[in-house]
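For this view, one protein chain was removed and the others were kept in their places.
Lettered A, B, C and D in written order, each chain numbered from 1.
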Amino acid sequence: MSFEPVIAVFMCNWCSYRGADLAGTSRMKYAPNVRPIRVKCSGRVEPTFIVQALQAGADGVLVLGCHPGDCHYTDGNYKAMRRMALLTRMLEQLGIEKERVSLDWVSASEGSRFVSIVNDMTARIRKLGPLAKES
Amino acid sequence: MAEYEGVMIFGEVREGKLAAVTTELLGCGRNLADALGQELYCLLVGNDMTSLAGEAIAYGADRVYVVDTPPMKDYDTDLYLSVSEKVARQVMPRIVLFGQTAIGRDLGPCLAFRLGTAISTDCVELAIEPGSKLLLQTKPVYGDNARATFTCESYPQMATVRARVMSSPERDGSREGQIINVEASLDPPAVRTKVIKRVVEESTGIKLEDANVVVCGGRGIGSAEGFKKLEKLAEILKGAVGASRPPCDNGWVPNNLLVGLTGKIIAPDLYIAVALSGSSQHMTGCSGARNIVAINKDPEANIFKGATLGVVGDWEELLPVLTNKIEELMAGRKRDR
Amino acid sequence: METSAHPVTPLKEVADIINEAGGEILKLCYQCGTCTAVCPWNRVRDFIVRRIMHRGQLGLIDFEGEDIWLCATCNSCVKRCPRGVEIVDVMRALRRVVTEMGIARIPDSLRLTIKNISATGNPLGEAPDKRADWAKDLDVKPYSEGTEILYFPCCIPEYDTSVRRMARAAVNILKKAGVDFGIPGSRVNCCGESVRKAGDEKVFERLARSNISVFAEMGVKKVVTSSPHCYHTFKNEYPGLGGDFEAIHLSQYLLELIRENRLNFTREINKKVAYHDPCYLGRYNDIYEEPRQVLESIPGLELVELPDCRENSLCCGGGGGRIWMETKSGERFSDMRVEQALAAGADVLAVACPYCMLNFDDSVTTMDKGNFIEIRSISELVSQAI
Amino acid sequence: MTAVRMIVCCKQVPDPEAPPESFRIDPERNRIVLTPGVSAVIDPYAERALEAALRVKDAQGGKITVLSLGTNLLPDVVRKPLSMGADELILLDDEAFAGGDSWSTAYALSMAIKKIGDYDLIFCGRQASDWDAGQVGPGIAEMLGLPLVTTARKITAGNGKATVDKITDDGYEVVEVSLPALITVSNEVGEPRYPTIKGIMGARKKEPVIWKPDDIGAESSRIGAAGCRTKMVKLFQPVHEGKCEIIEGNSPDEAIANLVTKLREARIV
Partner (left out) sequence: MIVARDYVFMCSEPGQEIIGKDIRDLGLNRVVVAACSPIMHESTFRSTCQKAGLNPYLIEIANIREQCSWVTENKQMATEKAKALLNAAVKRVYYHQPLETRKIPFNPNTLIVGGGIAGIRAALEIADSGHKVYLVERSPSIGGHMMQLDKTFPTLDCSACILTPRMTEAGSHPHIELMSYSEVEEVSGYIGNFKIRIRKKARYVNGDRCNGCGLCQEKCPSKVDSDFEAGMGKRKAIYTPFPQAVPNIPVIDADHCTYFLKGSCRLCEEVCEANAIDFGQEDEIIEVEAGSIILATGYGVFDPAPIRQYGYKRLDNVITSLEFERLVNSAGPTGGNIVLKDGSAPRSVAVIHCVGSRDRNYHDYCSRVCCMYALKYAHLIKEKTGAEVYQYYIDMRCFGKGCEEFYERIAGEGVSFIRGKVSEVTDRSLNDEEKGRLVVVAEDTLLGSVIRVPVDMVILCVAMEPQQDAEAVARLFKISRSADGFFLERHPKLDPVATNSEGIFIAGCCQSPKDIPDTVAQSSAAAARILSLISKGAVEIEADIASIDDKLCSGCGVCGSLCPYSATSLDEEKKVYKVNEALCKGCGTCVAACPVSAITGRHFTTEQIMAEIEGLLI
């Protein structure tokens, strides 16, 4: 059997979580590999959450927020973006491929976009293979 | 196998005369017999054809086996098979040849199987291999994309021969030979087929795709009247008229005469292309022709690329001359017979 | 089918097969008829594209009829479809059903052409080892590793003497510009575009994969094509099958050469030239400007526009395998196009596609307009002026 | 009217419509080499034989068993008769059958037909488009002792006999033949039908029966290459002169005279 990754998805309460809900109410189908975590804003996602997720067994982490400019809290998603840059360096130090973590935008009306992002991510991580866990 | 000796050809009768293919077979059989240093036999089956045995001798047969009886008037597989089997077993020829005709392609294989030997059909070349003295039977295969030469080590060695590939010998009325009448001992239960009706279909104009000769005109013909001249030549050659696209488009000829990739794809023996340039579309339709003769005033025309023989010049001058010459030739040929 | 008096039951199976063959997008069609009304066929005869879409939705396609073979894949309808239905793909799917399942006759000429391409790698069924014969006397080398550019003339100019001139002119230009290039040899196949449009996906894939591996083996990085069909296929369809090289159409490349001052125009062409946008360059790939700019850079040349131009260009009728099929006199788009060019007062109808060239040449001949207008490829015109 | 039990012999051949340039000969091994793009098809004459059988079935009802002998039979190809309306497909598919000639083929087929047993009519193509021999039909008839009608273009069957329009050199004959009988079918029978989608769906559900030499009780010395009575000594491609000979002449008359002479010399006219 081929490798099936586990992907933790942090979603902001206002846009992306609702976008994911819309995918559900529209009965779209997507990879079952994702594990959703609701936060109020993508700006709340700390790098340690992501590292924790990777350590706890996730092969990839997706952070989804509102589109730039559309943040419910004005600019939380920009802050998430800046934190992402920081995180990338951290991952390098930890020897984790930076492709395993991705930040993207999904609005409340973009159920199908959510689906395609999730599916793409799953495919990408599937290609990368399982994350070598520190023993 | 010393007991198998001589070359036997199966003779066919058309309109009270020896069929053209039979004289061709006699010519070819003669050569084979000479190569073997053996005799040439002709088997004639039919009714009321006493004079023809002599004809067969005049064309080269040494011995003629004649089965002349009313029930044999017309061809019937079972009847003919039983008498030819009888003759073959009796005479034990080394080689048996048929024309590749309706009869030949029916009777030939049946007889071969009945005699427990093999046959090559539709041969275009026959020869005796000098060493083994076996019959080399060459026939086109894969739509004439290739030719194959066969031999067969069982006897008699049999083949059917395509019409018009062998030449008829000159008739020599002074030749002498032996005529042997064979009793047809008919076995009625063996006849399981019955011909109810025979229909001769008048071939009013030969269909383009079936014609052995096609005279094809292009845009240079210029008019429907022009095509009349092509028709005349086609008629003399017992062929059909074709056209490239412009004449069809212009309504000089009906659309079903279109030769080309998008029209009829034909493979006649002779294809005479008159005043047509020979676009690749058109060439695809006629490239199967064995011989292409092109008449065009433009020496650069594409048609010359695919042609075997070409004449550069104005078709209106050349065609009437050609038609006359061919007419003379054909008339002469008729007189020869 | 059209006149069946008894009730016809929609055939879900057929609809499913069409879907499988790649026509699933046709479900979106809401029957507005835009496709019919923009289809050039309807200038010469009825061809109700919309009805085919609806029949396809219900599975009531008439596979025996000629309708499914008419589409010249000019893409006019697709460009305008309000529902984004890829009508050309639907047509392709219908043809696939016929070619793959063998449930109806493929028009003879098309069938033979597909077999030719399949068996010999070119539509004329000519010997593969004669592919480079067109350039025998031109002192051109076959492509070898390390050469910058593969000039890909398309099978038609390579094998059909009547349009050979467009490829020979291109060679002349490339040589004069000092371009390091080579031409395809016997291992290269037809790009497969028309086979694919004719519905033979398998043959297309085989040709494509073969070309891709031959190109890869020879280290081809950049291909300049004469034909928009080859260009489109290399650029948009080969990558999906593993093709990894750059494709550029000759007209684009000529403009590059002109901009880099590698072509020196020494002669004037004092003629009115109308440029005909080929479907596969224009509507498929949005290349409208480069060919015009190349023509405009020729000294003395006056460019005139035809009434149906750019994204509304009138198809020559040669796409989608139509080049291999008979089009009745009076129904040929190329005749209309030549009329348009004549009406526009053009001395030359400039083309950028071998199919267009074949069709227009043919139209000029059958319409007997050879004394009034010339059909010239852009490469010929440039070659003449340098 | 009783249902007619029919057997149709169908051969898989390289597509005869493939262009000549796709044919090459391997002179070493005396074999035809085709480019990979040449597909295999049911021999067009055999397809017409099947069509003739289907028409009998349409008219009188009946059962059609298709019999195919060969090696490397392609499922998609040999299944076609099923989708056209045949009821059953039997394949004689074994390496032992390879390299046969008309004799060994007719033998193997006749053994298979014996095994099938119940039949009224056997159909073959008048010849096959590859070797154009036209012997297998007569051969089977001889081996099974059946009456034979060759080159048929129309067949009606029933009441223990068949009425056949048989093509002759100058027209046709209407022949009555007692059943069982073997008929070879000519192309004049007309275009074979196309499979219907329903037919294709139905055919997908039918599995062909595969018989090996032992299944039909065939002697190994009489099948395949071992059973050949002919030997191919040479296979070659006729040389087509690529060059066109331009006939010259000082006048049109002379040019044409030269042309006609050439034509005559070459025995073209």
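As a working rule, a residue touches a chain if its C-beta (ideal position, glycine included) is under 8 Å from a C-beta of that chain, and two chains touch if they have at least 3 such contacts.
Computed from a predicted structure; not experimentally measured.
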Neighbouring displayed chains - absent chain, whole complex: A, C
Listed residues A:Cys41, A:Leu64 or A:Ile117, member touching the removed chain: A:Cys41
Positions on subunit C contacted by the hidden chain, ascending: 30-34, 36-38, 42, 46, 48, 50-51, 80-84, 307, 312
Where the unshown chain meets subunit A, residue by residue: 6, 8, 13-15, 17-18, 20-21, 23-25, 27-30, 32, 35-41, 43-46, 48-49, 52-53, 56-58, 66, 69-76, 79, 83, 107-110, 115
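FYI, only the chains that are shown with their structure count from here on.
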Distance between chain centroids, defined by C-alpha means - subunit A, subunit D (Å): 65
Interchain centroid distance [CA atoms averaged], subunit B/subunit D, Å: 22
Subunit C residues counted as touching two or more neighbouring chains: 112, 125
Contacts with 2+ other chains: residues of subunit D: 20
Those chain pairs that satisfy the touch definition: B-C, B-D, C-D
Subunit C residues touching subunit B - in the complex, by the definition given at the top: 108-109, 112-113, 124-125, 159-162, 324-326, 328-329, 362, 365-366
For the subunit C and subunit D complex, residues of the former touching the latter: 11, 13-14, 17, 64, 101-105, 111-112, 115-121, 125-128, 203, 206
Residues of subunit B that touch subunit C when the two form their complex: 219, 245-246, 248-250, 255, 258, 261-263, 265, 279-280, 284, 302, 305
